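Note that this is a trimmed complex: some chains were dropped, and none of the rest were shifted.
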Amino acid sequence: MTVTDSAPRSRADAVRHRLGGRSLNEIGLLAAIVLLYVVLGSSAAGFLSLDNQLGMLRDAATIGIAAWGVTLVIIAGEIDISVGPAVAFASVLVAKGAAEWGLGVAPAILMTLLAGLGWGALAGWLRARFDVPSFIATLGVWSALGGLGLYLTDALPVVLPESGLMTVLGGTILGIPTPAIVMIVLFAVFAYVARYTAYGRSVYAVGGNPAAARMAGIDLARIRVLLFATTGLLAALTGILLAARLGSGNGGAAAGLEFDVIAAVVIGGTALAGGRGTMLGTLLGVAVITVIGNGLVLLGVDSFLQNVIRGVIIVVAVLVNVIITRRARATRES
Amino acid sequence: MAGDAAGSESAVVVDGVTKHYGAVQALTDAHLRVAPGEVRALLGRNGAGKSTLIRVLSGVERADAGTVTVAGRELGSGGVRAAGELGVSTVHQELSLVTGFSVAENLYLGNWPRRGAAIDHAAMRRGAAEVLDRLGLDIDPDRPVGDLSLALRQLVEISRAVRENPTLLILDEPTSALAAAEVDVVLSAVGRIARAGVAVLYVSHRLEEIRRIADTATVMRDGRIVETVDVDKADTSAVVALMTGERTGPSVQRPAARAVDRTGTPLLSVRGLAVPPKVVDVSFDVHPGEILGLGGLMGSGRTELLRAIAGFDPARGGTVTIDGTPVAAPTPAAMKQLGVGMTPEDRKHEGLVPLMGVDENIVLSAYGAVRSGPTIRPGLVRRAATALISRLSIATASPDTPIVNLSGGNQQKAVIARWLHAGSRILLLDEPTRGVDVAAKAEIYRVVRELADEGNAIVFVSGELEELPLVCDRVVVLRDGRAADELSGPDLTTESLLSAAMAA
Amino acid sequence: AGRIGEDGRYGVVYLDAQGFYAGVRAGMQQETESRGASPQLLELNAQGDASKESTFVDQVSAAQMDALILSPASETASVPAIELAHESGIPVVCYNTCIEEAAAERFVSAYVLGDPQEFGAMLGAQVARHFRSEGNLEPSIGVVNCEFVEVCIHRREGFERALEADLPGARIVANQQGATIDEAVDVADRILTAHPDLDAFFAQAGGATMGAVRAVQARGRVGQTVVFGGDMSTEAANELVAGDVLKGVVDISGITVGRLAAEAAEQVRSGRNDGYTIVPAPIELFDGPERGQEWLETHPDGLP
C-alpha cells in the first residue's frame, strides 16, 4: 500500500531536503567567503594581516550579535527594522546613566539592558496582542528611539567616565576583541536554543504555520513577545559595546545597521516568509557582509560606490539561494 | 452539441500525459476520453495523481509530455486562459475564492465583463444572479465571500465553473467539506449540467456519491490510470481493490457493537455549553473507551463546540468537566494539561507545519517528553515518533520525511499521533476523514477504535453521515445549536441521522 | 493665552546632526535673552538634505518669520528656497555655510562666515608645522571625510592648498567617508590596515576626529600616528590635554556663531543693515594641552 509507493520518492526528497535545501546554500556561502579571501588577500594590501582579521571580527560583532536575534524573529515570520536606532539609543542611555545620572557603570549597563528588553517586549506585545504588523511596530520603535537618542544629547557625544569594565568591553581579551567573544558565545547559545530547545522549535513551528502551532497548544503571544524582547536586549548589548569602544554614547551612531543585519540574515538563507533558516547560515551571512565591507574599504573603493555594490550583492545572494532552495524542495508547499 | 450524450466524438481526449514535481512522478502516461454529457468519476487514493491530471487539464500546470484535446482542439501552452477558451472550467480541490470580493466578483474572477476600460458591474451582477438561481441558490451576489460558510463558498465555486458554459466541467472533491444537504444541491446541479451535454470529470472519495452521479469511473493508482469501469456494474470492494492494488479491499463494514462501560465517571462531560451564535445549549458525556459521534448539518456548529471544549474559543456559558473535575476557564494550555486534544477539520491550514518532518510535527504538542533538562534530544524525538508511527501504522519513508509528502490519510494519522504524544486521553476529532481516500478512511476508523479500546474517550465529528454508524457507539445530533437527538445501537443508521439532522 | 510664536519667531536650519549646532542654538538663545527678547525658534535639522530644508523654508516663509537663520545644505540647491524666503520679505542670515556669492548678494542679508577653505588651511598649516618639527618632510596622511556636504569638500581643498604650500612632500594616501564616529572608527581602522605606516589622519569634522583617535588608540599606534581634526568637543579637549594622539583641532565655536547670527538677524530686522554683509566668525586653532584645558574650563556644559 502507500508505504511502498511513497517510500522511494520521500526518501529521495528527505535527503535532498537536508543536503540540498539547507546546506547547499551554506556550502555556497562558504565557497563565496573562501573566494573573497583569495581575491582580497592577493589584491588588498593588509587584508590578511592579523590586525585586520581581528578588526573584522570586531566589526562582525556589531552586525552579528543583533543578527542572532533577528534570525529567530524572521524564522517566526516577523521582521524587526529597529536595530540601528535601538543600538544608538542604548549607547546614549548607558553613557548618560554612567556619566550624567551617576548610576555607576555596572548599574547603567544593567538599566540599558533592561530598557532594551522593555522596548523590544513592547513591540512584541503590540504584534502579539493587537496584530500590529511587526514591520509597523518596529518602524515606530525605529523612529522613536532614533529621535530620542539625538534629542537627549543634542547630537553631542556623551563621554563615558573612565572605568575598567568599559575598557575591557571596548578592548580585547587575550588579544581578541571583546565584542567578538561576546558574539561567538551568543552564537553558541542561539544555535543551541534554535535547534535543541522547545522555545526554538516552537519558533520554527510558528513561522511554518501559525494556525497549526496554535492548534498544537503553542502559546503564540508568549513566543512573539519573547522574540522581540530578545532583539531589543541584543540591540542594547550591541549599543553598550559600541559605547565602550567609542568611549562615548552617540545618538547618531549605527545608522542603517538594521539593513545590514537583515541582509546578513537573508543572505544566510533564512526565508522572510518564515519557517526556514539556520544560525549557521546567518553566521556565514554576517561573515560575507563583513568581509566585503572590509575589502571594499581596503581596496579604496569610493564609499558611495560601496552601497551600490552592497545592494547588488544582497540581491544576487538571495537570488542564488532562492533558486538553490527551490531546486532542492519540490513538495506541495513549494 | 447539447443533448448528444452518446459520446460518439469525445469532449476531451487525454493522450499520454506525464507530469512530475521535482522528484515526484505525479502522473505517468495517462490516457483518458470523456464523451459529451458523460459524468466520469475519477477515483484513486490520496496522491494517486487525480488533482495533478486536473491541473494539467485546466492549464494550471503544463504536462511534461503528452497532449490534451478538448472538443477537437489541442490545449497548447496557453495556460488557464487558453483552457478556458477551449471550454474547460474547473472547481479545484483547494478553495480558490478571494474572500474580500463579492460573490459576483468571484464568479467572474479574472475575466470581468468590461465597458471600455472599466469593469461593467451591472452586467456582472446580472450574470451572477442569473447563474445563481439557475443552480437554485439564493445568495446575494453583493455579499463578500468572507461572510459565507465553507458550504456556501463551495457552491459559489461551482457556480463560477458553471457560469463559463463549459464543454468540460471538472470538479475536484467538490463535496469533501459538505454534508448531506449541500451534497444533494451539488449533485443535482451537476446532473442538470451533464444533461445539457457537458462532459463532467468528477473527483470524490465518497463512493456512494459516485454511484448516484457518475456513469463511468476511471481508477488511478500511483500516477497511472489503471482501468475505467462502468459504475452500475462495478461493486465497491472491487473498485477499492483497484485503487489500492491489493486483491481484497479493506472492509468498510459496520463492526460488531463494542461493549462500553458507561457506569463510571465520564472522562469528558459537557453541560449547557453555549458558543453564540451557533451553539446555544449542548450537553453530553463521553466515557472511557467510548466513541461519541457528533452529527448535524454543515454549519450546525460542531467545530465551534469542539474549539470551545479545547479552549480555543471562549464559551459564553456552561461547564466542561474532565474526569470529574470541572474546568473553570478552558485555555488551550490548561486543556492540554488535562489531556484534551483536538485535531482541526482543515488539515492543511490548521494541522500541518509543512516544512517540518513527520517526527517534529508529532512531538510539537509536548516537547517535555523528548527533553532531558532543557535539551531536546533528537534521539528521543525519533524514538517517540517512530513508536507512534508504527502504533498508528503511518505510512512514511522515514520519521523525518517532510509531512507534506505524506498522503492525506497518513497526514491525518500524524495529527492524531500528535495528541497521543501529548498523552491526551480525550480526543476531539473534527472531520478526521475529510478529503481522505476510502482505504485510508478504513485505516482511520480502525485506529480510532483501537484508541477507544485503550480507554481513551473520543469525540468524532463528521459531515459525512454515512460514516458515523461505522465508527461511533453513540451519536449526538446537533440542530439549531442544541443536542437535538441521540442515537445508538440498532437505530443508529445513516437514514435516522439524516432525518434527525434535517428535522424541522 | 496667545498662540505659540506670536511674540517673535526665528526659523533656524541646522545642517546636520553635529554637536556644533547645539552650540549655535545656545549662542542664539544667549544673544536674544541678553536683549530681553524671547522669540520662538522654529528649528530644522536638515541632515544635509536640501529637500527637507526647502520644505521647511517654504513653511517658515508661509508663516512669516522675523528672520530665517540657516546653514544651507548646498550652495546651489538651497538657492530657490532662500529666494522664496527673501521674496516673502523674510530677512535671511547665513551661518557656517551659504549659497553662492551671486545669489547671496541678492537674497541674503548677512553671512556669519567661518570660511571652510580657511578652516582647512589652518589645519594644513598645523600639520606642516607638526611634521617639520618632527623632521618628517614626507608624511603619509589619511583623510576621514564628511564630503557628502560641500563644506567638508572645501575644508579639504583648503587643507590641500596649505599642505602643498608648507609641506610639499606630504602625501594623501587614502580618503574615505566617516562622518559619524562609529562609521569613522571603522574606516580609520581599515585605513590603518591598508597603510600600516600612516603618519597622520586629517579628520574633517567632529565625528571623524574622535573616530580616528579611537582607531589609533585601539590599534596601539599611539605615538606613531597622530590626528588632526575639526570641531571641538569635551572628548576632543580631553584628548588634546592627553596630547599623545590628537595634535591639533581647528574649531569654529558654535556658540559664537549663534551669537553673531542672532545679532545680525536683529540688526536686519531693525533695519540697521542694508545689503549683503559678511560677518567673519573667528576660526580658532587648538594646538595643545593648554588650549585643550582652557576649552574645558570655558565650556563646562560641553556645548562647542
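Chains: A, B and C, in written order; residue numbering restarts at 1 for each.
Keep in mind that, in the parts below, contacts are C-beta pairs under 8 Å (C-beta built on N, C-alpha and C of every residue); 3 or more make two chains touch, one makes a residue touch a chain.
In this text, all values refer to a predicted model and were calculated from it rather than measured experimentally.
In this entry, the protein chain formula for the full complex is A x2, B x1, C x1.
Here, only the chains that are shown with their structure count from here on.
Work out the mean CA point of chain A and of chain B, and you get 42 Å between them.
The centroid of the Cα atoms in chain B and the matching centroid in chain C are 72 Å apart. Per-chain Cα centroids separate chain A from chain C by 35 Å. Contact of a single residue of chain A with at least two other chains is seen at no position. Residue positions of chain C in touch with at least two other chains are not found. Per the touch definition, chain C reaches chain A in the complex via residues 17-19, 21-22, 25, 45, 174, 176-177, 180-183, 185-187, 189-196, 206-207, 210-211, 214, 218-219, 233-235, 238, 302-303. Against chain A, in their complex, chain B makes its touches with residues 21-25, 45-47, 222, 244-246, 312, 332-333, 336, 342-344, 349-357, 360, 364-365, 367-368, 371, 374-376, 395-398, 400-402, 404-407, 409-410, 418, 422, 439-440. On the chain A side of its complex with chain C, the touching residues are 44-47, 49, 51-52, 55, 59, 150, 154-157, 159, 171, 242, 245-248, 250-255, 294, 297-298, 300, 303-304.
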